[in-house]
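Only a single protein chain was left out; the remaining protein chains are all shown in position.
== chain A ==
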Amino acid sequence: MNEKQMRKNRWQTTFFFIVIIIITYLSAAITNFHFIDSVKTIPKAFEWILSNLIVSMESLEKLPQILDKLGETVFMSIAATTLAAVVSLFLAIMGSKTTKVNNFFSAIARLIASFSRNIPVVAWSLILLISFGQNSLTGFLALFVGTVGFLTRAFIESVDEANQSSVEALTATGATYFHMISKAVLPQSLPQMLSWILFMIETNIRSATLVGILTGTGIGYMFDLYYKTMNYNLVALITLTIIITVILIELASNKIRRVIL
């Protein structure tokens, strides 16, 4: 690297940082965000959390009800992820370069995935809420649709990564298309796909809380209810149960991932 180039690089870096600062400033202006005020609120917020978000003995009485709703949320996210994975598998096989039937179906599969992934889960849950009403199926479907989009993209990548030569070898022996998929493509990409499914279950449990607040189901609804009635002891208990659940699921899936990958 000669001196001229170094000077040019330095200019580029400076220019880049100026652009970033301008963008940040504009964002702060449009959203009415004050840096100093927000820094000041952090200690205040933690003080508030430490003095108010405490699990009290009487709030523990509600624990069975909370666990019931939490269970519903966990089941909702697992079911949404697993069923979405089945649909995504077909879409991914249709969409992948290695296994596509023809370009038309491949394009359709990618289009469906892109459409369902880029409309946020919030939009899906609000749209579904209008006609499905306030029950578990609304949240389930919202998570399902978002997960299909994400998993299809991930699965397409996994299938594309599968070794091309084993596909070729099987095709050369006269194997049918389905043999080729089930004996060459799937065994190679299955561990990777499973890892994605586990990742999506973790993500969906967190999103399920959000979807629950919007659609009035599961643990999200419980949280919203006690949050709005300012029963902060129960809010603390609900948050704590969510943390424990998410960490347990993360630990379990990390363990599985360590074996299969």
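Quick notes
In this text, a residue touches a chain if its C-beta (ideal position, glycine included) is under 8 Å from a C-beta of that chain, and two chains touch if they have at least 3 such contacts; residues count from 1.
Everything below uses one rule, namely that contacts and distances are computed from a predicted model.
From the set "ABC transporter permease subunit", "Redox-active disulfide protein 2", "Aminodeoxyfutalosine synthase" or "Neutral metalloproteinase", the protein name that UniProt assigns to the chain left out of the figure is "ABC transporter permease subunit".
Although one chain is not drawn, the whole complex shows that of A:63, A:126 or A:175 it is A:126 that touches it. When you scan A:82, A:166 or A:231 for touch with the missing chain, the hit is A:82. Summary of contacts with the chain left out: across A:28, A:54, A:67 or A:169, the touching residue is A:28. For chain A, the residues in touch with the chain missing from this view are 20, 23-24, 26-28, 30-34, 37-38, 41-42, 44-45, 48-49, 53, 71-72, 75-76, 78-79, 81-83, 114-115, 117-123, 126-137, 140, 154, 157, 190-191, 194, 196-199, 206-207, 209-210, 213-214, 217, 220, 223, 227, 235, 239, 242-243, 246-247, 250, 256, 259-260.
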